[in-house]
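Have a look at this one.
Removed from the display is one protein chain of the complex; every other protein chain stays in position.
Here the chain labels run A and B in written order, and each chain numbers its own residues starting at 1.
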Amino acid sequence: MEPVFANGASNQSEMPFALVQGEPLTVIPQDLYIPPDALLVFLEAFEGPLDLLLYLIKRQNIDVLNIPIAAITKQYMEYIHLMEQLELELAAEYLVMASMLAEIKSRMLLPRPVTDDDEEDPRAELVRRLQEYEQFKQAAEDLDALDRLEREIHLTSIDIPKFEIDVPLPEININDLMSAFRDVVNRAEQFAAHHVEREPLSVRERMVIVLERISAEEFSSFADFFDPREGRMGVVVSFIAILELLKESLIELVQSGPYAPIYVKANG
Amino acid sequence: MDADKLRSILEALFAAADKPLSVNQLFELFVGDIEQPGKDEIRKAIHELQARYESGGMELKQVASGFRLQVRPEFETWVARLWEQKPPRYSRALMETLALIAYRQPITRGEIEDIRGVSVSSNIIKTLQEREWVKPLGHKEVPGRPTLYGTTREFLDYFNLKSLNQLPTLAEIRDLDQFNPEFEFDDSGEAAAQ
Partner (left out) sequence: MDADKLRSILEALFAAADKPLSVNQLFELFVGDIEQPGKDEIRKAIHELQARYESGGMELKQVASGFRLQVRPEFETWVARLWEQKPPRYSRALMETLALIAYRQPITRGEIEDIRGVSVSSNIIKTLQEREWVKPLGHKEVPGRPTLYGTTREFLDYFNLKSLNQLPTLAEIRDLDQFNPEFEFDDSGEAAAQ
């Protein structure tokens, strides 16, 4: 195998530096010589095939107008393989680009008929797309750099004496709240990554009550959170709430010895 | 620090703050700066600002907990018209955030963002807190120690609920939708009839 980069080759590139699925890797570009975790983050940082291609081109200080298509195709394919080996979810667009590059490459290898003046450089369409993408990538950065509300620009919050002016507050009814909840849950379910499980509200409410009663400075008695008058269900709800808070590391339970009183304290 | 600059920074702080600011609080805001003003400098700058606001539409008023920039009461007539003209409404984003806090409390802003799939603007949380429907309950012990939010007693009172248990469950909301998408919740008689 030949070194990937014309001027970046060194004797290191012949040494297998990693085994990926049992296969020694020797041809990773040198600027990828970074820990696998970082590599993952790095590869995921691309906004798509055009972004990756632009990166490959910029890294070598090549003018977009004069892409060495063979070299770039090769590097691109290496990244694609790497992504596959790392089992990154590879968007179909990356593969479409790979075949487009392969096609351009093969067309460039064909001898061009001298008479055919009209035929466009096979790279023209790719160059156009790269330039257009680059243009908006830059525009997005420029836009992001503008002063904007909540970041550089703060609105004034000048007090209006309340006793003088009664500014009406927006009214909502419980219907609106219900439909908002339904919508957000429906939407969340469409994205399988999120789940909103149904959990008895009473436990959530009890969690809040417990949180409100405790502090980080002093201990509260565990027993005080159980009121026999609430009956068995009430006690169970309190107990589950405390366990849940413990699981989420929101509280700490302390006991000085076996059968000693248990105390509850806010974490931190 | 140059007196002009200090005065401008204080003016910016009074304009942006939603609470009165005391000399001590202001002093603390500069701690760590290379040009850290002393309390006397801050007091002097405040007096200069007060003099500047002697006329115009605003005044820098001293109240119990500090100084605040406020609209001069004599312009009430016009300021009130500002609200008469447009009955305010809450955004969809605010409603969804409130619903998630109500149903999933204690919950962090990040968790709300995860479920909604979009970021939640600071203004929404601020508005909900100002309305006293939502309050911070503490911090979650994860990196960054994000604030945990929950609903308040005022929230329950507003909706005439005795406890959060009285909020319909998700299954109930969906069932009701199927029968009657225009379901009126506050009309309890009709609800029971479904």
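Here are a few things to note about the model shown:
Note that in this section contacts are C-beta pairs under 8 Å (C-beta built on N, C-alpha and C of every residue); 3 or more make two chains touch, one makes a residue touch a chain.
This is a predicted model, so every value here is computed, not measured.
Contact with the chain that does not appear here is found for just one residue of B:7, B:104 or B:131, B:7. Only one of A:43, A:88 or A:160 touches the absent chain when the whole complex is considered: A:160.
For chain A, the residues touching the chain absent from view are 47-51, 63, 65-66, 68-71, 91, 93, 97, 105, 108-109, 112, 121, 124, 127-129, 131-144, 146-156, 158, 160, 191. For chain B, the residues in touch with the chain missing from this view are 4, 7-17, 29-30, 55-58, 69, 71-72, 75, 78-79, 81-82, 85, 91-93, 109, 117-122, 125, 147.
Basically, only the chains that are shown with their structure count from here on.
Computed from the mean C-alpha positions, the centre of chain A lies at a distance of 28 Å from the centre of chain B.
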